[in-house]
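Only one protein chain is missing; all other protein chains are in place.
Letters A and B name the chains as they come in the text, with residue numbers starting at 1 for each one.
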Amino acid sequence: MNADLFLTWVRSTGLSIATGIFVLGTLWRLFEIYSLGRKPDLAVPRHRTGASGLHTMFRRSVPPPGMFKRSATSYVAGYVFHIGLFVIVFLFAQHIKLIQDLTGLSWPNLPAQFIDATAVVTLATMLLVLVERINKPVKRFLSTFGDYAGWALTFLPVLTGFLATKHLLFSYTWMLALHILSVELLLVFLPFTKLIHVFTLWGSRWYNGDVNGRKGVAV
Amino acid sequence: MNEHETPGHGTLGERLAQQGISRRAFLKFCTAMASLMALPPGTATAIAEALVKSKRPSVIWLSFQECTGCTESLTRSDTPTLENMIFDMISLDYHHTLQAASGYGAEKSREDAMQNFFGKYLLVVDGSIPMHDGGVYSTIAGRTNLDLLQEAAKGAAAIIAVGTCAAFGGIPNAKPNPTGAVAVSDIIKDKPIINISGCPPIPVVITGVLAHYLTFGALPELDDLGRPKSFYGETIHDRCYRRPFYDQGKFAKTFDDEGARNGWCLFELGCKGPTTHNACATTKWNGGTSFPIESGHGCLGCSEPHFWDAGSFYSALSMPASPLELGTDAAVAGVAAGIAVSIANRVKKGAAKSAHEKTTIADLEK
Partner (left out) sequence: MNPTSNNFKNIPIYAQTEETYSVGNIRALLSEIATCLEKLVKTGETGMIDLNSLPLAPGEYEQLRQTLAQGEFSARIEAIGPSEIIETRYPGVWWVTHYNVEGDIVADMLEITSLPEIIKSQPEDIRTGLELLRAQLDDAQLNERAQQ
């Protein structure tokens, strides 16, 4: 398989297939989750509904009292790599160009050296998160194949993208093709793994807050 | 009929004298070639001495489904230049654009050369070879290109595929490829083939490869696509003078904005430099005048296979090569799947509910 042909394939057919499965999968899963519905709550809610849900969506972003000390690494590393991913995906000129092609929107980019540094920090932090998961007995006990798969699906695009721009490992053509392929794998599997938290995060936070509010502990 | 009796096949030294090219000028040419091919500089004299004694090898140039740009690239000058001195080093026994003869006479001289130098002549091919409908889409003197190629390849010592069409199929091979155009290497499998790709190739690259073959009697080191590593070993991006701008994230957004005027990187305007192997950034064009990026236009990727089908020349490498499809179909399918699964879930839930048995004291006492 020739490098140029492979690159053209992942930029056209591969991308179409991956986004197709991504759209299909996400709609299916969201429909499936939200159509489950809940049994009607016949009791009178203790507090006005809604506000607690909304509040919870934001409150959950801050660790509960005492939790930070117990697992500081999880919180700090978690925040760092999520912000890193956001910066790399949305503030790198080449990615903004892709988004512009798909949606017409664009915005200024950050200098490439800044993105490079962010990529290194993100990769290091994600490795740290993985090491923690393996070393801490409880985390290791709770981890399933899906957890490791989710980690790999997120780690590979950052790694291959970094290697491509730095011209490391394989030729640029291969590295770019592998990078785009790894993103396509992420798209394909996202709806069917825990990575769907991208879409369901806000809904589940709202729901938990709302239920608590109804039952008497408004947050 | 042996070589000595065939006109034009004397030594190179004799030919140079005929052309009025001094030995000193030829030594200069060999020095330039040695430098270009990254050979040790002291070898120029040895190369000159070896070459002047060599018999000018017979070269048959077959032009197939092509635009003649590759020949034009090599013969642009009407005064002798260092690039086209290569024509003095070889005996070009057949080239239907350049030769004076035509018709049966020309075909006869080709056949004679192929017969007299069987196993020793160099076959140069430019243009792709159409295969559909028996190959009728390109014929010369009533014979298909496929037929001519297979016949000429039998007695060739090596085949030089000049230009992306001969090397990879080129523009005729682009979708939908109505003539069934293929590359030389798709047809000939049993002879050494060197691909000098590019649309057209840089002229001095053609010269350099021929000079290398004539000096050493062997093809230079080739990459995995059969291109000489000394010219195609690096990408345009690796040697581009605008690289510092790429590394800093400074891109021109349109062809005439401030960034473009300041010479910023052309990645966003579709430059394929990062994925294209060629010597344009160092050897440049028109005797080292400039190359596309220096003139403000992104690289097209013309020395890579299938570059015509790799998306718009103005789509950056990070953009899709063709518009995305399957969107609405996928959405509809997703919702449908979602509905189907929810119904199945509800049915399951309902069945579980109705199958539910109340636990009694008797069960607990069992």
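We adopt the following convention: a contact is a pair of C-beta atoms (placed from the backbone, for glycine too) under 8 Å apart; a residue touches a chain by one contact, two chains touch by 3 or more.
Note that the coordinates shown come from a computational prediction; the quantities given were computed from them, not determined experimentally.
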Which of the chains on display does the removed chain touch in the whole complex? B
With the missing chain put back, one of B:28, B:55, B:191 or B:297 would touch it. Which one? B:28
Per the definition of touch given earlier, which of B:56, B:250, B:277 or B:306 contacts the omitted chain? B:250
Contacts of chain B with the missing chain: which residues? 13, 17, 21-25, 27-29, 31-32, 34-36, 38, 40-42, 45, 52, 77, 79-82, 85, 250, 257-259, 261-263, 286-289
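Note that in this section only the chains that are shown with their structure count from here on.
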Per the centroid of Cα atoms for each chain, what is the distance between chain A and chain B, given in Å? 41
For the chain B and chain A complex, residues of the former touching the latter: 225, 235, 237-238, 246-249, 251, 267-268, 274-275, 301, 304-307, 309-311, 315-322, 324-327, 329-331, 333-335, 337-339, 341-342, 345
Which chain A residues qualify as touching chain B in the complex? 2-5, 7-8, 11-12, 15-17, 19-32, 35-36, 92-95, 97-98, 101-102, 109-115, 167, 171-173, 176
